[in-house]
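One protein chain is absent from this view; the other protein chains keep their places.
For clarity, chains are labelled A, B and C in written order, and residue numbers in each chain start from 1.
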Amino acid sequence: MKFFEKLASIDRRIIYLLLALAVVVPILLKLVLPITVSEPVKSAYAAIDGLSDGSVVMVSIDYDASSAPEVQPMLLSVLRHCFAKKHKVVMLGQWPLGLPFGEIGMTTVVDEINRAAQSPADSIRYGANYVNLGYRPGYRALMVGLGREFRDFFATDYRSAPVDSLPLMRPIHNYNDIDLLVGLEAGQAGDEWIQYAGARYGLQIVIGATGVVAPDMFHYMQARQIKGLIGGLQGAAEYETLMQHPGTGTAGMVPQSWAHLLLLAFIVLGNVGYFVMRRKKA
Amino acid sequence: MKKEIPLAITFLTGVIIVVTFFIPHQPLGGMQQRLLIWYSIVLGFTLLLGVDSLLRSNLQKIMRRAPGWPYAVVVVAGFLATLAAGIHTWATTKDLLSLGSSFMYIYTYMIVPLQATMFALLAFFIASAAYRAFRARTLEATLLLVTAAIVMLGRVPVGAEIWDKLPGLQDWIMEIPQMAAKRGIFIGVALGTIAMSLRVILGLERTYLS
Amino acid sequence: MSHIFIALVTLALAAAPVRAAGAPAAPAPAAPAFFAAGLTAADAPNDEGRAIDLSWTKAPGDTGGAAVFRGYQILRAEQAEGPFAEVGFAIGGKTSFRDNVAEGAVHYYRVRQLSAAGAAESETVGPVRAAAQWFDASRLNVLIVTVLLAFLLIWYIERAKKGEELFIRKIQGLDAIDEAVGRSTELGKPILYSFGLGEIRDIVTVASLAILRQVATKCAQHGTELLVPNWDPLVMAAAQETVQQAYSEPGRPDLYKEGNVSFLTTDQFGYAAGVDGMMLRQKPGAVFLLGYFYAEALLMSETGHSIGAIQIAGTTAITQLPFFIASCDYTLIGEEMLAASCYLKRDPQMLGSLKGEDFVKAALIIGFAALAVTGTVGVVLSRGGHGGLASVFQAIKDWFVTA
Partner (left out) sequence: MMHIIGTWIAAGLTLAIFSFLYKDNPFYKFAEHLYVGVSAAFAILYTWAFDVWPMLVEPMFYGRGAASAADRWILLVPMLFGLLMLSRWFPKIGWLSRWAIALTVGIAAGLGITGQIQGILLPQVAGTLVPLTSLDNVLMVVGVISTLVYFYFSIAQKGAVKVGSRLGMIFIMVAFGASFGYTVMARISLLIGRLYFLAYDWLHLVR
């Protein structure tokens, strides 16, 4: 009994330390575990893969630094996939503070591809293969308005170049000219894309979401309101696996596993102590 | 007048937006688009609302040498330095996302670590709560914790190492029972939102004017 | 109630064929017969007259990606004989294109296929012009539901306003409130009540104020101390008023101490740390966490648990609810909290809305059950060769599908 009382009054900083160790040790040891790919991620992959070469994919950056570790690896994988399929990418964002993550991810992937390019035909260029429109306030109003005309909101791209000066944007007027939206979500914006652009204009949507948001997306998936779902860091790791290009998602799954085991041990231990002490009291 | 005009604005804009949803013909189609553009523009200004009170309260703290005033200096200095870097970047490149700029430097090396770490703290808080507060004291809480345990194991690679059916079980929980309950919940939330929106347009609900 | 549901279903079924008839009607007389690519052009339906829809059958060579088949050039002219100019391009694999045009003008179209083997052009179609529609027929189902819901809600709100007795069941968590106050009184400990980080305009804050009123009344009756630390100054003002009123009603205004309903800070974790400190120092016997919460919920409920307080939580923040359920003794889940405030306060607006929503829920419950049976029987029958019921079921289901 004493044991449990002592256990119950343990300093929380010891708990913090144990969690830190559970994460740091596997990072340092660089362990790897095999990733099993789930159906929703397969569907997301298939949605991008199934488009004709050269389709237009819109990517919405709806997250910021507070969830970037989960979502950024999704962005990298999706961009790699799009460019491998010769798709054109139109980037924009609903979270002003997250916009730079889109730019950073795009630059990373574009540099990577252009460095490996064998001929000018293999390389990708701003304005021809991808554009970044930036951010406008408005969420649902913006999403509805883009269904009529992009230029009403985005007369210019993120660095004030008129969109009609960009060959990629010239034929794009509304969602009829977008083949797929990949929404990378850390909050409500994903629901709004589905309700205001998907349901209203028939825009095809794939969602990549943080672990917090992902469970609230399954009913859209079942009702076929979205074509695929990449959920949390594990989802990112699964997409990396499908792309055969492991990154921080795959690397993160080992510390993730250890931390989950530790937390479950905490819950079990805490409950055992609770019930033992309660019985003693009773 | 302080309440009538806002109520009239809300009513008018709300009705126009609902009506134009069903009637695409001009001039309604264009009217809707115009309102949406206005919304977008006006909403941007709400980003600024907090800035004034933030600066004001911190400046007051500094003037009065209130307890903790040096931190108020940090707020103001951080604000001014970032503003200066941003204005400089904008004036020279018209591109606030230009990765080599001083503005993005502040973003990458200050905003990102600060914001990200703030949220990383939550992992520790959850760990501590897991040990000290998450108790299976009722049937409901027990069900919740058991489901959570299956999901937490089934959603990481180590789950498959423990029992190869775990990832499949996890997928099934997410796609059938959890989806069904979430659907019920979100249908309820949608009904609540519709009722609220209707009351707002009709001017019955006025708390937003307070 | 059931008769309205039946009426609803009948209406829905009646609407289904209307919608099919309102679907794109190609101006058949104008279009010449056929060409190599099976090209058709028609006014885009349900729009403001700014687009023409083109569609064609996939070219035989359209397989294997851009290297073999480049795509389809869309050519447009003002006269049948030309000149035709490119107005758009559809990549290989696509069989449709929406051309944005001005309303009313006459257009002729051709499609040119570009493949590795060379180019081939379709015959000309036209004339075709874009026309605006006065009603978006594809949204008829939304219109019907909008009108029905608006009617229901207004009707119930009016009934509630007239003071009609509208039944709301007792919410279980409310019993727990009395119990928690009683226990604290026995132990001689204060009670702590937090609104979390909700603003005064959040509906959940309004609901929480109604519950605070109940808690404060109990506290006044028992002479128990009530602490309400706040994050938002406006919420604090409202809470002060509520508590003060509650204390003066049983004639104990002397017990009300203004300092007990206090303002802490507008910083998220700072607020949580402040409330935690308060709990550790004053050791309340009961903790109420009712309002809108973010991540700070976890910190507060953990501390509340560690001091052994009875904890009653409630929020509409779906992400925080699981943590409350795991660490509190009783949790009001989402709408339950709004219903609890209706039960206590009987505000006609909230009450009417709640009843209206409940009506729809009842209709859905009955509808889901009835249609699940219909669908199942339909599937069984269609296995025996009778597809009638199955197609009725499918028609009903399709009616709900948007976009």
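In the analysis below, a residue touches a chain if its C-beta (ideal position, glycine included) is under 8 Å from a C-beta of that chain, and two chains touch if they have at least 3 such contacts.
These numbers come from a predicted model, not from an experiment.
The absent chain, not drawn in this view, touches the displayed chains A, B, C throughout the complex. In the full complex, chain C makes contact with the omitted chain through residues 139, 141-142, 145-146, 149, 166-171, 267, 269, 273, 318-319, 321-323, 325-326, 333-336, 339, 342, 354-355, 358-359, 361-362, 364-365, 367-369, 371-373, 375-376, 378-379, 393, 396-398, 400-403.
Seen from chain A, the chain kept out of the figure touches residues 13, 16, 19-20, 23-24, 27-28, 30, 66-70, 96-97, 99, 134-137, 140-141, 144, 151-156, 158, 160, 162, 194-196, 198-200, 210-212, 214-216, 219, 222-225, 231-234, 248, 251-252, 255-256, 259-260, 263. By the touch rule set out above, chain B reaches the unshown chain at residues 2-3, 5-7, 9-18, 21, 34-52, 54-55, 58, 68, 71-72, 74-83, 86-87, 90, 96, 103, 105-124, 126, 130, 140-141, 143-152, 155-156, 172-174, 176-188, 190-191, 193-194, 196-198, 200-201, 208-209.
Following the convention adopted for this analysis, only the chains that are shown with their structure count from here on.
When you average the Cα atoms of each chain and compare centres, the chain farthest from chain A turns out to be C.
A count of C-beta contacts for the chain pairs A-C and B-C puts B-C on top.
In this assembly, the C-alpha centroid of chain B lies 16 Å from the C-alpha centroid of chain C.
Look at where the CA atoms of chain A average out and do the same for chain C: the two points lie 23 Å apart. Residue positions of chain A touching 2 or more other chains, listed in rising order: 216.
Within chain C, residues 318 each touch two or more of the remaining chains. Within the complex formed with chain A, the chain B residues making contact are 29, 32-33, 35-37, 39-41, 43-44, 46-47, 93-99, 104, 107-108, 111-116, 118-119, 123-124, 126-128, 130-137, 145, 149, 152-153, 155-161, 167, 171, 174-175, 178-179, 182-183, 186.
The touching residues of chain C, counted against chain A in their complex, run 51, 65-66, 71, 88-89, 91-94, 98, 100, 318-319, 402-403.
Note for the complex: chain B touches chain C at residues 18, 21-26, 28-30, 118-119, 121-122, 125-126, 128-129, 132-135, 137, 140-141, 144-145, 148, 185, 187-189, 191-192, 194-196, 198-199, 202, 204-205, 207-208, 210.
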